[in-house]
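Here is the structure we will look at.
A protein chain is absent from this complex, but the other protein chains hold their places.
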Amino acid sequence: MTVRLGELAVRFGCQLRGDPQAAVESVATLEAAGPGSVSFLANARYRRFLRTTRATVVILEPRHAQECPTAALLADNPYALYARVATLLHPPPQAPAGVHPSSVVAAGCSIAASASIGPQAVIESDVRIGERVVVGPGCVVQSGVVLEDDVRLIASVTLGRGVRIGRRTLVHPGCVIGADGFGFANDAGSWIKVPQVGAVRIGNDVEIGANTTIDRGAIGDTVIEDDVKLDNQIQIGHNVRIGAHTAIAGCVGISGSTSIGQRCLIGGAVGIVGHLTIVDDVVITGLTMVSRSLTKPGVYSSALPAEEARLFRRNAARFRRLDEWYRRSTKGGSAQAPLEFEPSPDNDKDGDD
Amino acid sequence: MTVRLGELAVRFGCQLRGDPQAAVESVATLEAAGPGSVSFLANARYRRFLRTTRATVVILEPRHAQECPTAALLADNPYALYARVATLLHPPPQAPAGVHPSSVVAAGCSIAASASIGPQAVIESDVRIGERVVVGPGCVVQSGVVLEDDVRLIASVTLGRGVRIGRRTLVHPGCVIGADGFGFANDAGSWIKVPQVGAVRIGNDVEIGANTTIDRGAIGDTVIEDDVKLDNQIQIGHNVRIGAHTAIAGCVGISGSTSIGQRCLIGGAVGIVGHLTIVDDVVITGLTMVSRSLTKPGVYSSALPAEEARLFRRNAARFRRLDEWYRRSTKGGSAQAPLEFEPSPDNDKDGDD
Partner (left out) sequence: MTVRLGELAVRFGCQLRGDPQAAVESVATLEAAGPGSVSFLANARYRRFLRTTRATVVILEPRHAQECPTAALLADNPYALYARVATLLHPPPQAPAGVHPSSVVAAGCSIAASASIGPQAVIESDVRIGERVVVGPGCVVQSGVVLEDDVRLIASVTLGRGVRIGRRTLVHPGCVIGADGFGFANDAGSWIKVPQVGAVRIGNDVEIGANTTIDRGAIGDTVIEDDVKLDNQIQIGHNVRIGAHTAIAGCVGISGSTSIGQRCLIGGAVGIVGHLTIVDDVVITGLTMVSRSLTKPGVYSSALPAEEARLFRRNAARFRRLDEWYRRSTKGGSAQAPLEFEPSPDNDKDGDD
């Protein structure tokens, strides 16, 4: 798709410096851009590429306009404007309306005529599918699922019984939503399965990355609120609640019955134990272990950064005797160090809230 | 399904306080319960909801019976009794016996008449499937697999050649069991693949969470013993053995040739390096790195808990010079700190046991 710069300025209500008749048709980085491309400057580390860029137009803050050798679209939030322009130039692929003959759809489902059910998909009984929904190739949608208008399951997604997904939510391949939570009662050394009778409710405008798993509730539902963004390979336990606008990076694990607030940012590979409450506006840096509720907004960390291994091992050896060293150096210290945390494997009794 | 309290007391051999004619039909938390529901008290943190619950009956220990405002079923292990009652009220959905016409079943398989092969499934050659087995929609079962009676593959499960799964074992969507282990020999800078000629043997009454992966053995089999419970997104390397009744929370990684004992409890996101032995009755808290064999039962940890980032960073900066500080403060210390651990990327030579 080709768009003139003047049209972009009008459509997105921003100021243009340069020729309104010039046209762009694709996006590119400042460094790699050539004629016909739109680029942007949103991260200071790439400013060094601005002066030599060959982009047709660059989206940037007004304060950088002077440095721009080419046309510029001025925006207070260049990355957000870039996202809008890029969506205009690169719209998501369309799927044809209708049910592919190789798919298997149970009787009694309600499927909007504008919806697309791809090849090799399976739709079980009592499923309700809204307008313009896309169920991509190889998806399995179990009985009782509800997909609101404009939901897209890209491919190879599996939804368990009774999962409900809100409007415009996008689910990437390999996701499993609504599998049983991890709940077992120990009875004299053997495990008894605790039925997982809740479901999963997912809001509007959510995005869920590839191979992420969200378990159904033990009793009551697991809930993902509106505009939550989940990266790949995240594991969300039963009865977790994630507040609106929260974004979670890849490989995070959240144990059962934990509640996370709104507008949180959670870095990659963070682990959060069960039955905790994390308030709104918390930021957690990568690989942190959260073993207590976080009751104040702020930034939290617990992962040591990489060191040359020989040095790290020496320090780790000292860490191993830190308390002993402290007591010796203070001629006693406190007889009983406070127990700062008490994580525990979250494998039973998750069902009771 | 509706059941009278008197019937529950008789069936499960427990004492009832209250009207034996009262009936329940679903489960609920103490807090959310209404008439017709059974709840339970197994975790002290929910005791505050007991006095005001509107459940028809609560399962609890005799010592809490006095506080219960409604009928009570008394049990020494309320959570185990709850699991049994909930299973009675919410039995797993039934799958119809027979082979769905959209599935592809190779000639020469042995499939019990009571088994259910769902839509879009693939069963390759020489597969043996027992009574009442469920192979859900979209599953791929490669050649030579054996599924004993009452195995259930919920949906979208992939089983590699020759995998054997014991009775009543339940496998959730997205699991891959029997892919090649990670074995390569380095030859002058390039990698040569080491054929993974073992298989995977899984016992009875195992449960395997969504998107968990269990690799086939390099030589000899990877073994999961009876009544092991695995949560979602666990990675189990080739030739690992996991002892009976062990439960492992989500996102754990276990490298090749490690052996884990019976009745262990392993918290979320734990990492265990290869070629180790962990004895029976070990508990490992979340995010711990196990880099040496654990030869004594007990509880093990290694993850620091989350702190406010500014404080954590200051302490991490001190950690970075811990050995230097120690030596300075002790006028020398030991010249060579003991090397406390020696983890290494587990990427070759895994095949030899």
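Per-chain residue numbering starts at 1, and chain names A and B are given in the order in which the chains are listed.
Methods note: a residue touches a chain if its C-beta (ideal position, glycine included) is under 8 Å from a C-beta of that chain, and two chains touch if they have at least 3 such contacts.
Note that this is a predicted model, so its numbers are computed, not measured.
Visitor: Looking at the whole complex, which of A:80, A:106 or A:279 touches the chain that is not displayed?
Guide: Only one of A:80, A:106 or A:279 touches the chain omitted from view, namely A:80.
Visitor: Which candidate, B:222, B:246 or B:288, sits in contact with the chain we can't see?
Guide: Once the missing chain is taken into account, the touching residue is B:288.
Visitor: Per the definition of touch given earlier, which of B:70, B:116, B:222 or B:255 contacts the omitted chain?
Guide: Selected residue, touching the omitted chain: B:255.
Visitor: Which positions on chain A touch the chain that was left off?
Guide: 26-32, 40-43, 45-46, 77, 79-80, 82-84, 86-87, 89-90, 92-93, 100, 102, 118-120, 136-138, 154-156, 170, 172-174, 205, 207, 209-211, 227, 229, 231-233, 245, 247, 249-251, 263, 265-269, 283-287, 301, 303-310, 312-313, 316, 319-323, 326, 329, 337-341
Visitor: What residues on chain B make contact with the chain left out of this view?
Guide: Residues of chain B in contact with the hidden chain: 102, 104, 120-122, 124, 138, 140, 142-143, 156, 158, 160-161, 174, 176, 179-180, 182, 184-187, 189-195, 197, 211, 213, 215, 219-220, 233, 235, 237, 251, 253, 255, 269, 271, 273, 275, 283-285, 288-292, 294, 298-305, 307, 311, 313-320, 322, 325, 329, 340-341, 343-349, 351-353.
Note that in this section only the chains that are shown with their structure count from here on.
Visitor: Report the inter-chain centroid distance for chain A and chain B in whole angstrom, where each centroid is the mean of the CA atoms.
Guide: 24
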